[in-house]
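All protein chains of the complex are present and in place, except for one that has been dropped.
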Amino acid sequence: MDQNSQTLSLRTPGAGLVDITSEVTAIVSEAGIANGMATLFIRHTSASLTIQENADPDVLSDLKDFFERIAPFTGPYRHSTEGPDDMPAHIKSALTATSLSIPIVSGRMVLGTWQGIYVFEHRTRPHDRDIIVHVMGQ
Amino acid sequence: MDQNSQTLSLRTPGAGLVDITSEVTAIVSEAGIANGMATLFIRHTSASLTIQENADPDVLSDLKDFFERIAPFTGPYRHSTEGPDDMPAHIKSALTATSLSIPIVSGRMVLGTWQGIYVFEHRTRPHDRDIIVHVMGQ
Partner (left out) sequence: MDQNSQTLSLRTPGAGLVDITSEVTAIVSEAGIANGMATLFIRHTSASLTIQENADPDVLSDLKDFFERIAPFTGPYRHSTEGPDDMPAHIKSALTATSLSIPIVSGRMVLGTWQGIYVFEHRTRPHDRDIIVHVMGQ
């Protein structure tokens, strides 16, 4: 049983979903694990992880809009010192995933045909984000 | 340290929660792992996983209704080519879990007394769904 941790760093362009499937696939491939588990962990509380449809980009826009409707900038919120987009960002993070686990079979993550892995940026402005990609297996 | 991956395939009867606790328990039991981790991953973006109360079936109906209220068929959504239930299904998937990790102690998953494992089908019509059940341990 082997394991390996790498940090995937990226700068988001502001609120919305960023596809990181190919970057994670490359890390899993380099780890040389035939069977095991890939675990992703995002080190932030105003951006999160989600697995979503990778075919129609409208799905990503609709998702972003839905979360803006459900957790509007207008609140009401107590926490406002970091701007009107910060508390909604924490809520959206709580509603989605901070960690994801994806089994590896025959050297590949078992993602379905229509599944992509996304960083979901909830802040309005661009941010630097770090995701730990941990691979364990044989 | 041993590991094993199996695919649990089922056909859902349409929108709602399907209890897969006994199927997952059987896979964990057959793997012969005394202590370790069971990880479930669903290979879809319009159905998801959740751990919920297994006692009162009204809880499952109320859950389904809540998610229909929060992500109604009426949107507004851009993505509509796959039917009015498809974009709400992606939203409901983002709000629940694509992967779940359940420790195994003394040969059994550490589920609480009232916890069942469910596939949450978000599409209106029946669908074939695949869940990867990965077991790792000693």
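Note that the chains are named A and B in the order they appear, and that numbering of residues resets to 1 at the start of each chain.
Operating definition for what follows: contacts are C-beta pairs under 8 Å (C-beta built on N, C-alpha and C of every residue); 3 or more make two chains touch, one makes a residue touch a chain.
Note that this is a predicted model, so its numbers are computed, not measured.
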Absent-chain interface as seen on subunit A, which is shown: 1, 3, 5, 39, 41, 43-46, 70-71, 75, 77-79, 81, 87, 90-91, 93-95, 97-99, 101, 130, 132, 134, 136
Where the unshown chain meets subunit B, residue by residue: 1, 35-37, 50-53, 56, 58-59, 61-63, 66, 70, 95-97, 100-103, 105, 110-112, 114-115, 136-138
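In this text, only the chains that are shown with their structure count from here on.
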Intercentroid distance (Cα basis), subunit B paired with subunit A, Å: 20
